[in-house]
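Worksheet for the structure shown next.
For this depiction, one protein chain was excluded, whereas all remaining protein chains were kept in their positions.
Per-chain residue numbering starts at 1, and chain names A and B are given in the order in which the chains are listed.
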Amino acid sequence: MLELLQGLGHWTLSGLRRLGRANIFMLYVLGGIPLCVRRFRLVITQLFAVGVLSILIIFVSGLFVGMVLGLQGYNTLVDFGAEESLGVLVALSLVRELGPVVSALLFAGRAGSALTAEIGLMKATEQLSAMEMMAVDPLHRVIAPRLLAGIIAMPLLAAIFSAVGVFGGYLVGVGMLGVDDGAFWSQMQSSVEFREDILNGVIKSLVFGVTVTWIAVFEGYDTLPTSEGIGRATTRTVVNSSLAVLAFDFILTALMFNK
Amino acid sequence: MVEYRKIEILVGAFVFAGLLALTILAMKVSNLTDFGGGDGYEVKAKFDNIGGLKVRAPVKMAGVQIGRVAEIGFDNKTFQAVAVMKIDRKFNAIPKDTAAKIYTAGLLGEQYIALEPGGDEESLKDGDSIVLTSNAVVLEQVISQFLYSKAAGDDKSGS
Partner (left out) sequence: MTPSNNPVLENALVKVRGLTFRRGERTIFDDVSLEIPRGRITAVMGPSGCGKTTLLRLIGGQLRPDSGFLVVDGEEVTAMSRAELMQLRKRMGMLFQSGALLTDLNVFENVAFPLREHTALPESMIRDLVLMKLEAVGLRGARNLMPSELSGGMARRVALARAIALDPMMMMYDEPFTGQDPISMGVLVRLIKLMNDTLGLSSIVVSHDIHETLAIADYVYILSAGKVVGRGSPTDLSQTDNPWVRQFVQALPDGPVHFHYPGAAFAEDLRL
């Protein structure tokens, strides 16, 4: 019994300590933002790695998610004679929820894990140490551009996901199932609100971008410099950032769409 | 440093695609273009019962959307619901004696206000009220009326 309590205490304390470390780490990294602005090249190179290389998976997943929404939505709505509202259903689901959330989960798997592994390997091969000895702060030179690139890329990827998804829903709904073209778009436009829905979706994906990238770079920097340590850190990045995204999604949804 | 130029071009394309997607979402998917902000004039209408009418519900005339419900309030004296409609400035020649009705799009669809034009020379201006209103059709009322009249009819034929 006492051992159980001790285990719980140990777990809580080490979790809190990690959280504290992650926060201090973030503070130092934010000190590198001026450098990133001065040398935007560093950020662009990272935007390539986290953004451009994620486009394909985001595009394909968005298309399929939109097509499935079109199919499922139609089957449900047609029973109520409300298949004209298919556009609304597809667009609102994507813009408010699926766009930001699914693209953040994909981003965690595609870009987050790569970031953790890259930084962990740089640590294990003493590259970060060598930079420090060359009077270059790796938190500013290596971590900050990656964090910034992640934060910039995430909302763009989520927007691409949603737009492609709406198109996928249109393909299935209007193209295959014969929903009226005009009704699809006009109902969508009259029910989807720019500020309430689109902007809130963008805010969500910004928050997710910060969360996922922060976890990814911290796990990489904090890893044990061995191949096993890097493997574990990569797994932790994907698991923790996915959980964090879902938890934040609930909180943000409650705050934003709670009428 | 391998072909930094190529990287730059691809990143440029990525950012462009992202912004384009956002623009599509704003223009084609949502209603940023129409009835956003304060571009329009407000007209009030009082209803005995607004049913399930919500703020942001469409205001239509001859089936064409001309505005939105901006606000729903309650009149403490007449115990009526007050719906404030924001009508786009383009539609500035709506007769003063226009009637407002609350309809439902489809059996379970969203409710909206339909305006039926009268014959008055003068047109509605900002702050005006629509006097002629008819209430939302509440499904339960329709059903109970139907049942009641049916029962009454059965009674007559039976006696």
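Just so we're on the same page, a contact is a pair of C-beta atoms (placed from the backbone, for glycine too) under 8 Å apart; a residue touches a chain by one contact, two chains touch by 3 or more.
Remember, it's a predicted structure, so these values are computed and weren't measured experimentally.
When you scan A:97, A:137 or A:180 for touch with the missing chain, the hit is A:137. Considering the full assembly, A:129 is the residue among A:6, A:76, A:129 or A:226 that touches the omitted chain. Looking at chain A, the residues touching the absent chain are 121-122, 125-127, 129-137, 141.
Keep this in mind: only the chains that are shown with their structure count from here on.
As a whole-number value, the distance joining the C-alpha centres of chain A and chain B reads 35 Å. Residues 4, 7-8, 10-11, 13-15, 17-22, 24-26, 28-32, 34, 36, 56, 58, 65, 106-110 of chain B are the ones touching chain A in the complex.
Residues 41, 44-45, 47-48, 51-52, 55, 80-82, 84-85, 91, 95, 153, 155-157, 159-160, 162-164, 166, 185-186, 188-194, 197-198, 202 of chain A touch chain B in their complex.
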